[in-house]
Every structure is written in C-alpha cells, then in structure tokens.
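Heads up, one of the protein chains got dropped from this complex, but the rest are sitting where they should.
Entry: chain A
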Amino acid sequence: MVPFYAFIFLPFIFAIIVPFLYKYLNRQIHTGWFVLLVPLSIFIYLLLYIPSVAAGETYRYTLPWIPTLEINLTSYLDGLSLLFGLLISGVGALVILYSIFYMSKEREALHNFYVYLLMFMGAMLGVVFSDHLLVFYGFWELTSVSSFLLISYWYERRSSRQGALKAMLITVFGGFGMLAGFIMLILMADTYSIRELIANLDVIQNHELFLPAMLCVLVGAFTKSAQFPFSIWLPDAMEAPTPVSSYLHSATMVKAGIYLVARMTPIFGGSSVWFWLVAGVGLITLLYGSLTAIRQTDLKALLAYSTISQLGLIMCLLGVGSLAVYFGPGESGTVFTVATFAALFHLFNHSTFKGSLFMVVGIIDHETGRRDIRFLGGLMQVMPITFTIALISGLSMAGLPPFNGFLSKEMFFGAVNEVSQAGIFGLGSIGVGFPIIAWVASIFTFVYCMIFIFKTFGGRFRPEKLTREVHEAPLGMLISPLVLGALVILIFFFPNVLGKLILTPALTAVLPMMDVTPYDLKISAWHGLNLELLMTFSVIIFGLLLFKTAKRWIVALRGFPQGLMLSHWFNRGIEGTEKLSGSLTNRYMTGSLRHYLIYIFSFFVLLLLSSLLGLYGLHFDFSQDAPIGFFEAGLVIAMIIAAITVLMAGNRIIAIVALGAMGYMISMFFVIFRAPDLALTQMVVETVTTVLFLLCFYHLPKLKKNIERISFKLTNVIISLAMGLTVSLLALSANGHKLFEPITAFFENAYELAGAKNIVNAILVDFRGFDTLLEISVLTIAGLGVYLLVHQRVKRRESNETE
C-alpha cells in the first residue's frame, strides 16, 4: 500500500492548491467540492485497513526527517489511531460537504476557510498517526494554531478574536505542559517512540520523574479536551462558523486530549494518581458541563457545554478503564476493560450525534437567522427533516433507546457501578459517589437534551420573532446530518459490527496487556433487568419531571452570579497579569538614567563583593610591592585634593579645571613611572578634552542654567563608596596573585623582531597592530559622528526656517 505519511501530508499539499482553485474556478464551482475529495480519499484508504487491523496487525512507517537527532516522521497505525483516523476523515468529509452549502460562494473568503480546515485536518491526522513524541507535539500545536485561525475566521468581529485568543492561550499553555511531560518521558526511557516507551514500562514506572511527567501530560490532555477547569475556551470558540464548531469542537480537536489519555494509559495507567485525576476530573467536568448547559439560551453555547460534559464522561470512563492496568488480566481486570471499551464506544457515538446536532443548529441559524431558544419554537412543522435529525441525535445524547447513546450510557453506568465496588485507591468509602454523580449528571443531560429539542422545535411557531422567511433547509445541507443520524440508529441495531471491526482493535491498543476477545465485549441492547437499566429509567422519570417544571427553577440557575464563573476569573486573571506586569515594568523602568545607573552599579557591587567574600578571593600580599617614593605620595595627595574639588565644586568651571588638573597629574604619573609615550599622549589628549568641556560649558542653554553645587543624595554616596571599595579590594587582591610570568620578555626583543627600539611603538604598530587599526577606525567614526551631529542639526534648523 501507499506509504502512510503520504496521507498525513495530503491535506497540507492540497491546502497549497486551494487558493489557486478559489481564484480561477470558484466562480463556476464552489471550492469545497474539490476539497471534499481529500477527506473522502483518506477515508476510503483507511477503510481498506480495517480488515487487517481487526486481525491484530499494526503498521509502522518511518520517514527520516532529522536522522542525526533521531527525529523521524514515524507513523504508526493500530486500532486506536485507525478509529480516530476514520472519525477525522469521515466527519471531515461530511463537514466539508455541509460547508459547501453553509458557506456562501460569493460572500465568504472560502480560500482561507478551506486552507485552515485542511491544515487542521492534516495536523489532526498527524497527531493520531504519530509514534514519535516530538512530531506528535508538533502536530498537536498545529491543531491549536489552525483552530485559532478557524475560530477567528470572521476576524472583523471582536468576540471571534477574543474567543480565538482565549482558546489559543489555554491550549498552547497545555501544549507546553505536554511538551515538558514528553521531554521527561524521553529522559526516562531514552527513546522518542511511544511504542518503545510502552516496551520500557518498568524503567518509567520506577523513575522519580514518573509523577511530574504524568501531571504535565495530563495538563495537555485536559486543556485540549476542555476538561474542568480548562473548559472555558470551548464555549467562546463557538464564534467560529458552524461547520468548524461541528468538526473541531465536537468531533475531532477536543478528542485529541482523549486520544492522548488513551495512548498514555498503558504507560501511566494503574497508578492511583492517574485514576483519580482522569476519572475524577472527568466526573467533575461531566457534572459541571451538564449543569451549565441547562442555563444556556444560545443553542451553540448549550451544545458547547454539552460537549464539555460528554468529554468529561469519556474521560471518566478512560480513568475507570485504567484500573484494568492495575488489576491485569483476570476477572476484575476484564470488568474495567469494558469501561475502556465503553469510552471508545461513546467517543465514536458522541462524534456522530454531536456532529449532526451542530449541523442542525447551523441549519436553524442559517434558515431563521436566530440561535437563541427564547426566539425559537414550533419549528417542527416548518422543518420536519431537521426536526427528525435533531430528535434522533438529541435523544441519543440523552441516552435513550433506540439510539447509540443508550448503549454507551448503559455501559457507563455499568462502569461507575463497578468502580464503587472496586475497593482500591481509597475507593471503598467514597466509591459510591461515582454512580451518584454520574446519575445526577445524566438527569441534567436529559433535561438539556429536552430543552434543545422541544424549546426549538416544540411549542408555538412565532415567525414575527425571526428575521427570515423560514423554510426547510436545502437538501445538500441535510445530507451530512442525515448520514450521521442514520449512523446513530444503525449503530444501535448493529453495534457489534463496529465493536468487532474497529473498537476491539482500538481497545487492544489502549490496553495491550489485556488479551481481549470480541466475545467478551459483546454490546447488547437488552442485557437483563439490572441496576443500569433502572438508573436509566429513573433518569428519564426525573428528567421529565425537571423538564416540566423547568420554568420554576431554571431562573434560579440563570441567575447564578457572574462573579463565580470560571470564565470571569480567567478574564480577571488576564487583566490582572497585564496590570501587574505593567505596573512592575513602570516601577523599575522609570526612564531616569540615574535609576538605571543605580541598578547597574548595585549589581556590579553585589556580584563582585559577594563572589570576593563568598569564594575566599579576598587576601592581600604586599610583599612584592615597590617602596613608595616621595613624588608618588605627593602626587597622590594632590590628586585626592583635585578629586574632592571636583565633587565639592560650587560651579562647573571649577570642576572642569580640577578635572584637567587630575589629567595632568596622571600624565605626571606616567612620567614618574617611565612611560614617555603615554605621558605625551595623555598631556595632549587632556588639553583637548578640557577645551571641549569648556566649549560644552559655553554652549549650555541660558534658560534654567543654575550654577549650584551637586545636591547630596545618600544613595549615591553609599553606592559610589561601595563601588570604590569593591574595585579597590579587587585590585588589591589581584595584585598579590601572580599566576604566571608576564610576557614582557618577548617584547623586549623588539629590535630584533621588529627593528624598533621603542617597544611601545613596536607593540602598537607591529605586534598588536590590529588593535591600533581598529582604534583609529573608532576615532574616525567618532569624528564623522560629531560632524554629522552638528551638520544634521544645522540642516534641520535651516529647513525649519525655510518652512
């Protein structure tokens, strides 16, 4: 067969062609028709793999990328990635078909839309088929980026941009966490391959980085899959066009986290932290999502929270299923294997019904111009087909027979009931909480499904509240939800076809240590009168009661204070961080040079003094010092007097002259210490600088020129004293340490080597001529700089005068 990565890259390659198709052919044919070919061909290609994967085969292809760093595009195909690959390409094909009718050919920037969508599809396929951790991460971030682009597709809307930014911040935060986790995994097992990680389990599980790696990976999974409390980005991402919401935010991207958890189950599963985090967070998300969904009046927001809640359910099931790793093959292990199976089953079911529900909302939005249930109602008569689809998918979401949601919900109840009796990881006392929370959340789920169906389609038809002439959607728009709706029913009646062909191999990928046979995992619609069925019945009864009385209590729920919402806290947090960093920057970046000098000098003193004292560098050795002569002592005293005069000078002229005196005394020092060249140069240079200082002084502006003494500031005194002390200590300690012989002996041969009796000059022009070359360059540049500064100003002044 064709090497596998060809199909990962097909969407990317096609994305390059899309703009050309749009430019030259869009007037005749909607660009979407061409794009449709991509997921369709991938879907068909993946279908061909089903028989061999169901027979237990796996495929692995490697495309070298950076072979020296062992980074290769390794694609790996097993049951789990095949399940996801089919979902991505299948739902992708349906969504693109739907978008052909949803997105206007004339009004929308279709090339952008399809390029982003194809990028996303390719990235998502890359995520599920990658075996290499870093390549996995690369594709993972690409899904975040392309999802960011898709959410902000209508970028002229403020809410779109905000939603996109929020999604980006949260998912990329999680992505970085995941990367950290991956790097720890790589460090532990010294391999990049997920396959080999699983093979090296014993090394990883006894490593001290095991727990941090797990937490980091989970942060990535939870942010991507919108688990509590990272779920806040998903409702805001509903600003995207509806096909995008349907594809990304129900069927694929939000399941990337699920995929990650499922992939990592063989590695991390079996530990109590993993169980409690995955199952616990999943359960909380389930309850939180279903409770919040009821409050919503916007249909898309309702579906967003319901997605959060359903993802929580799947996550919870995966957590419960990880107990199978703990128990290993055996009777109780098999019980929890069924939970993982239920997770995969519900994952598939959720993609079908949630995809079609989003498309239904898109149709309603498209045909009525409204998405708010307070304006909608009675659409049943006008849009019978849409209503049928909504009913099928909605009841499946609520977990009613004869739809596939019923089967997976029953298995979910079965799993949580088993957990309450597992008796490990401290489950004995609070294990009973699992079925109770699951049951309560299911009631809420039932209620919001009823709200979704009957507030929009039931009741009185009020055309005066709608902005458009309402009629049934065009056929093209209905095909995709019809296909998904048909799947919902088909899977209920023939669940074992799906179970045997796709879900069982996926299960063996999640729990490779369990040898499962399709016989163990027979899904049956009727499995006897047991606790699960009773729970479903009570869910229906309580749900109906609550729905009937909804008017009384839903107000209380909607009145839930804004201040307690997670999203509110997130926004406050972002604002707070910006303010904090702003005020922090303003506090130290004052713009005052004096402050910056204080920072620089304090750090200098701090670093040098602490290292001098801390590293025992402070000891003096005066034995080698030359005796102090009469001239030196006199000059030093004179220089000290000159220096103090500079500091205490009442006006600038005195300071300048005192500075000049200092300079001449330095040249005297050069004379005493037998450096005639230096003395000559110092003398001339000092003269020139003094003259320049006087020039500057002459040019000081008359305004505000106040001749007064330097004001006394304690900080300045302390810092300058500390600075002087540090440098003196440093020089004195360095003086006593001659580590090796100086190289002056070499330069004493200047006459033989360079033909020069003046050693200084020989060094300057011969031995170290390169320094001199650059110094004269510096000098010339300084001269040109002065020339430019002066002449630019003159020119500017002239041009101002002519204006």
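The criterion applied here is as follows: a residue touches a chain if its C-beta (ideal position, glycine included) is under 8 Å from a C-beta of that chain, and two chains touch if they have at least 3 such contacts; residues count from 1.
Definition applied: contacts and distances are computed from a predicted model.
Of the names listed as "Sulfite reductase, dissimilatory-type subunit alpha", "Quinol:cytochrome c oxidoreductase quinone-binding subunit 2", "Nitrogenase molybdenum-iron protein beta chain" or "Na(+)/H(+) antiporter subunit B", the one that matches the UniProt record for the absent chain is "Na(+)/H(+) antiporter subunit B".
In the complete complex, the residue from A:436, A:541, A:680 or A:717 that touches the missing chain is A:680. The chain omitted from view is touched by exactly one of A:66, A:574, A:653 or A:784, namely A:784. Mapped onto chain A, contacts with the missing chain fall at residues 676-677, 680-681, 684-685, 688, 692, 695, 754-758, 760-762, 764-766, 769-770, 772-773, 776-777, 779-780, 782-784, 786-787, 790-791, 793-794.
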